[in-house]
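Down below is the structure, laid out as structure tokens.
Missing here is one protein chain; the remaining ones are kept as they sit in the complex.
Chain naming follows the written order as A and B, and within any one chain the residues start at number 1.
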């Protein structure tokens, strides 16, 4: 297959479309600049420089993505076929970049305390060294390049046109996240526990992904999605190698999405990680993971859809129900949102299962809508603070609506959007996804979806009730305002409202992105 | 007329609304005005405390004026020109999914518009007085305005998505208003109950919308009803049943009735506006609006009538046993909506009476609720009728207006309830067959019970000896409260005759729901029976509650009374059918989750210490058990894929 080159030094230069890869390259470049800043700049200036580099990098990458979306047509694969830069990918990449920018506002927040991240990661929690580092006001500015590395991985992941690139991207996006999870400033033990769990289970799922890749290679003789698709249509789908490969690959992908029964890590990690990072994971990582799922199932395995559909049906149903039901009993607000995120993963899967254009465009729209709402909601969580950091326990939120009606009202609005109440983006998104699933003949799935969103509404409303219909605690949490976080909240709320009231333009964008489908 | 009949024979009038002109083209103002009011009042904060309630009332009145102008414009047009579309904007437009946000101004929606804005404005005015001492009056008016806007969107939308948005909106407003006095734990609980029970109904409606979209590819009334006859019988029946489920939730019909009685925890004007006059009738509106679907499915229609009859009896029985004046009225509301649902299920002869009874009921029930509010105001917010008595002398205006509403609801000849309720009973008998006879007789019995429990309420409150608490000094309410009462009383007296005499309303509604085959006969053999039963009911109540003294505490009563007092064990039923399994499920998840959470804490301890073997086993077992669950999941995924092959 691969030509054998006998003479030394005659490897032809690979053809790389730098223009099409630019958003990824810019983000990764900014990360490298960040590393240099860390090495060369004086300590006092690092924070400012790092934030500047990160924001400029993300904005520039986003601008380039838009330029690609407008000008670069028709789309095709780039970098020797390793990535496909096409409508859906650009939409997903753009979404990731904007959401990352919003999360960056939270990550760089310094008003609440010196940083949402630990002062010095190497100190033992509770040790005198830790106290010293806190008093000295230290900040670990390395987190900015790490975040950018993760975002870079997220940008490659949904674009990857072969399973090998996808695997590498998966690791590039996961590894920094494993690390950052353990760097919370408060409740560090919880945070470190979360990091270990995320790392171990993530490694475990990577093994599944890799095994699946190997088996698919065994079946098709290639890891390129298009060639796998071609092999499936040529040989039929009877091979055990193919089916086992698809199954194991799905496990790896579904783990990243947090679909049941691979959801166990999500609540622990979302709860333990610094909230700013949880916002990044809940929005950008989910978008990237679903983007990868879309590409694998729409490009590589589309011809096999009659085989994987029943399995995905089961996973989607289980995911929606587990997310919605278990969330009811949660007492920690981040944990609750983690289960809610699991349930939303299930809703997204119903759009994936449709395997038609409507499914693709509605999933894209849902991703964007959900991402903005999520970042906004987590941003609100960072604002509601006790003496010991964020007020995570739900009982601390009792009566917040009476003391801080604006903040509580905004949070209630986000919750209503999660619940899919009309005039929020959640309603439009769910409506679009469900109708696509319906058109794809997945009526029972839609019914389960509607039932579980009805169940889910219960616990969202419970929080609203708690905030507005309970007496405020005497020593209740305070709300810490800051321009950056408030901007993130405002953008989240604004987009949630706009996508709920006049969703047509965004739906059009998603639709025109989906129109060209994925390139092969 | 012949062409009209041909159209009707083909399955109902086709909707081909023309674009609106004149006042109707600004029908969006109907929604925009109260919505703007709500927004201003909610966003402006305390600055508007002084005049906020006036602004809210003005917005509602403004909407009423727009509605009236649109109504008069409509009267000037012929039957075909009475349905008008107001194009707003394309709401969702993506691929095959196209939803345009348009308003449909037609006789059916304008009837509701007038009811909502008219009665709504009166209740706004009344609330100025009723809520004058409440520190949160501004917020109350904001919610009222929000409710009016959502309700108007519900009835004016030309498609099911718009209807659904309004549907959720009124639910939200109702939820906010029931829980308005949130410092009362019972109010907060009632608010939650209303919300959750309504979710069940909303679920039915949302699935119905999905099925309709999947079947017809569109959600506008025009497309759905136009293509309804092409869909399979099973699909149509399924849509009908799902719509009925939605209607049951919103209109407190069996088996989703339990929230309405608890909803009486809200301020009384709310009970009058939302839980008597408007929102709870949304289910009737939904059924009548979707008549093209129900007419194609006799099964669904039959179930609608059964639900209606069952609820009208259940509500009446509950009404007999309640000592809380508002809850007795709530039982009566359930019962009266049962009549409307019954009528809506009877097909073309029933629609007119369903809507006419709805409008008449809007007047007399709102009047009675506001009257009850006036009484409560006088009695220091006590709702127990056993502590009332003899109030007719101290509250003459309230007594007179309440009395007229009472006469209207029991169907005293000539008052509005008589015209509309008799029409429903006649229509039931006219249905023919055994089912028609059963429905008719049950509705008749219901009318008798209505006379009994309403008389009981009347006698216990206004007649007999005063049984007041010592510190209570009843007095008549201020003008701002009594004037709306008087206006509503006029409506309860004359509304029915105005609508039914000369088939005026039937002709007005004909472009939407079709014209009944036969003209309505004013006097039928059943008229006499209804009257006789009414007299028996009143007489029985007279013997029990006026001739004998009423004890201040409720007597123990026989099992039947207990049964009724406990809302026919509706809560117990709900509890055993819905809540218990739910709680078990919750406990189960708590158990598993506790293992998770505790495991986390324990795991943390072990993670740090690493000394205690037992705890360490928990810790290592913990991450490992996650991994094991993933492994089992992976095995299931592999298995599922291979199973498909077999």
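In this text, a contact is a pair of C-beta atoms (placed from the backbone, for glycine too) under 8 Å apart; a residue touches a chain by one contact, two chains touch by 3 or more.
Keep in mind that, in the parts below, contacts and distances are computed from a predicted model.
A.B. asks: If you look up the hidden chain in UniProt, what protein name do you find among "Cell division protein FtsX", "Small ribosomal subunit protein bS18", "Glutamyl-tRNA(Gln) amidotransferase subunit A" or "NADH-quinone oxidoreductase subunit J"?
C.D. replies: "NADH-quinone oxidoreductase subunit J"
A.B. asks: With the full complex in mind, choose from A:30, A:189 or A:506 the residue touching the hidden chain.
C.D. replies: Hidden-chain contact among the options goes to A:189.
A.B. asks: Could you tell which one of A:241, A:447, A:479 or A:501 touches the chain left off the display?
C.D. replies: Within the whole complex, the residue contacting the unshown chain is A:241.
A.B. asks: Tell me which of A:51, A:466 or A:513 is the one touching the absent chain.
C.D. replies: With A:51, A:466 or A:513 as choices, the missing chain is touched by A:466.
A.B. asks: Among A:179, A:384 or A:432, which one is in touch with the chain left out?
C.D. replies: A:179
A.B. asks: So one chain is hidden, and I want to know which residue out of A:26, A:146 or A:448 touches that hidden chain in the complete assembly.
C.D. replies: Residue touching the absent chain, from the options given: A:146.
A.B. asks: Give me the subunit A residues in contact with the hidden chain, please.
C.D. replies: Against the left-out chain, subunit A lists 2-6, 8, 11-12, 14, 16, 21, 28, 31-32, 35, 38, 43, 79-83, 119-127, 129, 132-133, 136, 138, 140, 142-143, 145-146, 149-150, 152-153, 156, 162, 164-165, 167-169, 171-172, 175-176, 179, 182-183, 187, 189, 192, 195-196, 215, 218-219, 239-241, 244, 331, 393-396, 398, 458, 462, 465-466, 470.
To be clear about the criterion, only the chains that are shown with their structure count from here on.
A.B. asks: Report the inter-centroid distance (CA atoms only) between subunit A and subunit B in whole Å.
C.D. replies: Those two chain centres are 42 Å apart.
A.B. asks: In the complex formed with subunit A, which residues of subunit B make contact?
C.D. replies: Touching subunit A: residues 89-97, 161, 164-165, 168-169, 172, 179, 182-183, 188, 191-192, 195-196, 199-200, 202-203, 206-207, 210-211, 213-214, 585-586, 589-590, 592-593, 596, 600, 603-604, 607-608, 623, 626-627, 629-630, 632-634, 636-638, 640-645 of subunit B.
A.B. asks: Name, in rising order, each residue of subunit A that touches subunit B in their complex.
C.D. replies: So the residues of subunit A touching subunit B come out as 189-190, 193, 196-197, 200-201, 204-205, 208, 238, 240, 243-244, 246-248, 250-251, 254-255, 260-262, 264-265, 267-268, 306-308, 310-311, 314-315, 325-326, 328-330, 357-358, 361-362, 365, 421-423, 428, 431-432, 434-435, 438-439, 443, 446-447, 450-451, 454, 457-458, 461, 465, 468-471, 502-504, 507-508, 510-511.
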